[in-house]
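Yeah, one chain of the complex is gone here, protein chain that is, but the others are all in their spots.
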Amino acid sequence: MSTIDTNRYNTLKPASTSYWLTLAVLLVLVALGGYSAFNMEHAGHQISGMNNQIVWGLPHVFAITLIVAASGALNGASMSSVFGLKRCKPFARLSVVLAMTLLVGGLIVLVLDLGRPDRLVVAMTHFNFKSIFSWNIILYNGFIAIGIVYLWVMMEPRLNRYTAKVGAFAFLWRFILTTGTGSIFGFLVGRNALDSALLAPLFIALALSIGTAAQVFIFSATARWQNSDLPESMVFAQGRLLLWFVLAVLYFAVVHHVTNLYLAEHQVVERYALAGPMSPVFWVGFVLIGTIAPIVLLFRGGSENKRCRNLIFASAVTILGGMALIYTIVIGAQSTPQRLFPDKTVIASRFGDAGFELYQPTAWELGLGIGGVAMAVLMCLILLRVLPFTPEPESVAS
Amino acid sequence: MPSNSDHFNSGQARRRFLKQLGLLGTAAVTSSYTLLEVRKANAAASPAVTNTKRWGLLIATDKCSSGCDDCVRGCNEEHGLTSSGRDEIDAQWIRKIDLQDKLSGRKSSLPVMCQHCESAPCVDVCPTGASFKRADGVVLVNSHTCIGCRYCMMACPYKARSFIHETLTNQLAVAPRGKGTVESCTLCVHRIDAEEDQQPACAVACSDAGHGAILFGDLNDAGSEISQKIAAQGATQIRSDLELNTGVRYTGI
Partner (left out) sequence: MRDSFASVRSVNATGSALKGRLSKAITAVLFAITALLFVTSSLAGDPGPVIPKGQGDECVADTAFMRRNHMDLMVHQRDDTVLEGIRGAAFSLSECVDCHAQKDEQGKAIRVDDKGQFCQSCHSYAAVKIDCFSCHAAVPDSSDNTAGLRPLPNKDSVTAGHSAEPDASPVAGLGHSLADQIKGHLQTDAQ
């Protein structure tokens, strides 16, 4: 009996026009994304900046950010179901909805960037169980199914006693899912920049940091639209979590690079990553904007309003920094040529064996990526109006 | 006591069941009839390939010169690989690489194509199984099931695979290829399957031009020319540290 959720939830009834404005902007972005996808499918990838050297481009960066954020966003629900923190309970449903919509948005970008998106059915019916990519397809679909079951047991009072078990299962599932996403890169034997088991835990840390940042956005947005504020304890707790997760990401990134610097065979790749033409993305994007800035913002004290604003800024830059890191992992690794002959220099080759390739994304890829993000947020905001996921301000405050 | 309507209903149900059974039976018979027809018509077809043979290439790089790309031209013309105008999105089933040794400064040149590895990373990572290894060791892309995810291109250590970035219209019948799928050297299976003693286009082009750098043969047959040459001179794999056991071997690098 004590497990029954006594918080009150409702469908989102926004008290301000900013909700509708946001919806309108998102619709425009989704339309642009759809147009980009149509063009890429119709004309082929020749209109994009991707080629035979840079095979995975900006859409993949966006997709991976979304998928990784989805896994981390579920943390809000795990806090209460798995770790027993009752004060996080009101936001559990919001977290699950956000997680599911972020994942679907990421998958949409991924599928639309396929060379043959019309063959999605083939992907769903032909599995190669030696492929981590294939496993990921199963894990992603399972995530959505588990999300639905999770919401169901949370929303049906008679099933509330199963919330802890389902929550634990969801926690385990998303850990495996994010490990799988990181392993897509970690399993690549042919690429020096990626061939590392460290990428799996790095992605777990990234998921937690970007996911928490995404949560902050949705929690404060729903609070704002209900003309209330997030409680002080909530702001403090989210801020601390975000700080620790950002530090965790930094830890794994540092260990990855330091280890690579130590190994002779990775020298070329590391020199390119840390001092090459694309290194500003790492140093400015990830280190400065994505790590130092949120740490500084989150350590600052001040009035409650200031702390809330700092938290939101910190969340924004964390997401940007996470994207920058994913950019260097995905695209940086492809820019460096694969070294077929380690003890020789390549004088001439027509297939990019010689020098580094600079990736020049086109508007179509950017459109597709942003369209996916917009689709995820749009779905989330619409779902919030359909079913009672949003906690009422009184429940939040208590 | 069953009423008249109950009798009527159970009769209806029985009729429905028999009708469905009949349809199911007809479908089963029809589909097996189709397969029987196929087997009858295909009696003259060649047998399936087995792992008795393992096809491979031996490339003598000392016979390759930096300016020569006969093998590339031979492959391109055999398969109808035309240029889109942009190097970076063109198909590259085989390419020439010019090298210089870091220590000695010695220059060399060699062609690189799909190495047809025994433990091919591209086969491991393909989510649909479109990238697969045939029983006779040839690594291929089944373009019917390829979804164009390009994961195999990320995974290949030899950068052997190309993605088709634009709509194609002038394909040759021996080399079906289309936008949105991945492709690579097929060891000219359309030639080597067809008859005995057929060679891949690159080997033919090279020997016709008088260089004789590319030798094709059965690695499983100790008496074949390629096996004898490898036994006599030794041969190396590119990136042998990866232990992929490639079917393409080189001398002179």
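Lettered A and B in written order, each chain numbered from 1.
The working rule: a residue touches a chain if its C-beta (ideal position, glycine included) is under 8 Å from a C-beta of that chain, and two chains touch if they have at least 3 such contacts.
Source: prediction; values computed, not measured.
K.L.:
Identify the residue among B:L99, B:V112, B:L140 or B:M153 that touches the chain left out of the display.
P.N.:
With B:L99, B:V112, B:L140 or B:M153 as choices, the missing chain is touched by B:L140.
K.L.:
Thinking of the whole complex, not just what is shown, which of B:G74, B:P157, B:G217 or B:G247 touches the missing chain?
P.N.:
The single option touching the absent chain is B:G74.
K.L.:
At which residues does chain B meet the chain that is not included here?
P.N.:
Residue positions of chain B that touch the missing chain: 31, 34-35, 37-38, 41-42, 44-49, 65-70, 72-74, 76-78, 80-85, 87, 90, 96, 132, 134-136, 140, 142-144, 167-168, 170-174, 176-179, 181, 189-190, 193-194, 201, 204-205, 208-210.
Criterion: only the chains that are shown with their structure count from here on.
K.L.:
Cα centroid separation between chain A and chain B, in whole Å?
P.N.:
A distance of 36 Å separates the two centres.
K.L.:
Report the residues of chain A in contact with chain B in the complex, numbered from low to high.
P.N.:
So the residues of chain A in touch with chain B come to 43-46, 50-53, 55-56, 114-117, 119-120, 122-123, 126-128, 130-134, 137, 184, 187-191, 334, 338, 340-341, 343-353, 357.
K.L.:
Touching chain A in the complex: which residues of chain B?
P.N.:
It is residues 66, 84, 86-90, 92, 95-103, 107-108, 112, 121, 123-130, 145-151, 153-159, 161-167, 179-182, 238-239, 242, 253 of chain B that touch chain A.
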